[in-house]
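I have placed the structure first, in the form of structure tokens, so that the comments after it can refer back to it.
One protein chain is absent from this view; the other protein chains keep their places.
Here is subunit A:
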Amino acid sequence: MLNKIAFKALRQKWRDYSVLLIGTTIAVAIFYMFTNIAMNEELLRSLSTMTQKMIVFVFVLGQILLGVITFVYLNFANSFLVRLRQKDYGLLSMLGATKHQIGSLLLRETLLLGLISSILGVFVGMGITKLSGQALMQSIGIKLSHWSVGTPKVVLVTIGFFLLIFLFNGLYNRWRLMRLDTLTLLQADHVVSAKKVNPKRQLILGLLGIILLGTSYAIMPKVVQWQMIGLTVDLILNVTGTYLFVGQTLGLVTYWIGKSEFGQKGLRNFINGQLRFRLDEYKRILTMIAVLFGLALGAISVGQGYYVSLPKQAVENDALTLATKNPKTDFADLKDVTYQAQLDYVVKDQTVYFNKDSVKKAQVPTLVYQQNGQPDAKPKQTTVDVNHPEDAYTLSTLANYVTGVPFGSDVQLVNQLPAGKQEIIKLVKVKDLQANESVLKKMAANEKAYMSNPDEMIPGAYGNLITLKTIFGGLEFMSIFLGIAFLIMLASTLMFKTLSNVSLDRRRYEILAMIGTTPQQLRLTAFKDVGILFFIPMLIGLMDATMGMQIFKPIMPDPYSGFSLGLMLVLGIYGGYYILTSLIYQRLVLKK
């Protein structure tokens, strides 16, 4: 019988439940997506050999964080469920159902929801993993060898994790419900408390919030010098500052708006009142979202920043763009060619012989890594000095390439090439590597036939770029993937928090409608009402990320280079969530 009631409730309140179900399904899907990568050790190892330890650490940390957010999120989602059903439970209790029966009913409903959303979520997760994985790999231009959509182990871990959380939540809900009496249950919607604040205390705490947040921004450029301690202190300052800012400083702002003439226009005071009323309840979640919004944007931007800096690094590490043994290669297809030449050579016993005069005449560009026998941190762009061919990076790279032996090939500049098979190598340098990437890609593909070792790196900046991409592309992929996963969870959490309070808001909007608010004004007000809740953490998160990029200044050439793309991606997803939330909110709050 209880099973039947639980199931019927799901069917009857389908519209409300569907919101809940979609939300929890998304949570499962994101968790699945993440776990799928975190448990794929081969993939993690293949991403980068140098940073293996770091990446495992990042994923462990990520998994813990995601677990915590998921937990909080499901808590909100479940309190939404309880609110949906509280009145019905009160009624059942009045009709004589025992506390135990009602508690058991709630537990069953929670588990039913958990089971459905876990199974749905795994499927959705597989879908998202497949699509987003493909899309990301394609846009970055890499192929991950150990990439998979999932294993039975990942499916089991995900479903197990969620059933456990749902069980815990269900038990907790049951415990909470059983402590309430019938009357409280029946009057579920009428419990409203207005919190009194001490203005002096709020003013002090509000100012303290600004100071702490400001300090955390101010020390960011220096944080790296102080290493772990610096990072920890800054994080604590930032989180505390944000918490006080959201809870107290904004409280002051709403207080002032309420007093000012600005608040007197239209429904501004209503929206302001909504915020003032919610701040106390929302300050924790808004703080969490603000901080994590900043982290997600930061992660994506840093990943992207590394990635966009690759062509620059590639160019800095080589004097040429491309060297080719293919005599048919035509450089005419390339844009803005700044240098081109052709050299004859002969290979004999691992030694490559060039004609001294033609090298001199060709003025082959090269990097010089040392000066007067001392190594130089920054290589110098110059032309080959025919008297010191051993210093010329370009010549040794070319030698290694044509022999197919990475190390130990020797270069000799001679007046007369020795007897043997005479071959040519063509050299080219372009102004803009990225603008020529597609043409270079074709040239490199045609080059395969002429290479003695097909795994060999083709000399020049283009070859560098390809190598760098295989190393860092995976990292970028991860950072974007991670960032998006977090962002979706955050936005879903906020969505639920907003929607779970809908029964209280509904009454307020009904009153507004009755006393003469036009339908259009009501819709606009609902948009703004939800908008402010999304706007506050976004604003703080944006500041966090903008300032936070300073941390990377000592270790990245240009930390802000990936920022605009990261910003677009993050704002796109977050904005989408805002629109979705306010549309659902409107549907729930406004009567047709």
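The definition used in the following text is that a residue touches a chain if its C-beta (ideal position, glycine included) is under 8 Å from a C-beta of that chain, and two chains touch if they have at least 3 such contacts; residues count from 1.
Criterion: contacts and distances are computed from a predicted model.
Missing chain, UniProt protein name, picked from "Deoxyribose-phosphate aldolase", "ABC superfamily ATP binding cassette transporter, ABC protein", "Acetyl-CoA acetyltransferase" or "Lactate utilization protein C": "ABC superfamily ATP binding cassette transporter, ABC protein".
Touch with the chain that is not drawn comes from one residue among A:65, A:171, A:513 or A:532, which is A:513. Residue-wise, the contact with the chain that is not shown comes from A:267, picked out of A:5, A:65, A:267 or A:386.
Check A:83, A:276, A:325 or A:497 against the missing chain and you find that the one touching it is A:276. Touching residues on subunit A toward the chain that is not drawn are 192-194, 258, 261, 264-270, 273-274, 276-278, 507-508, 510-521.
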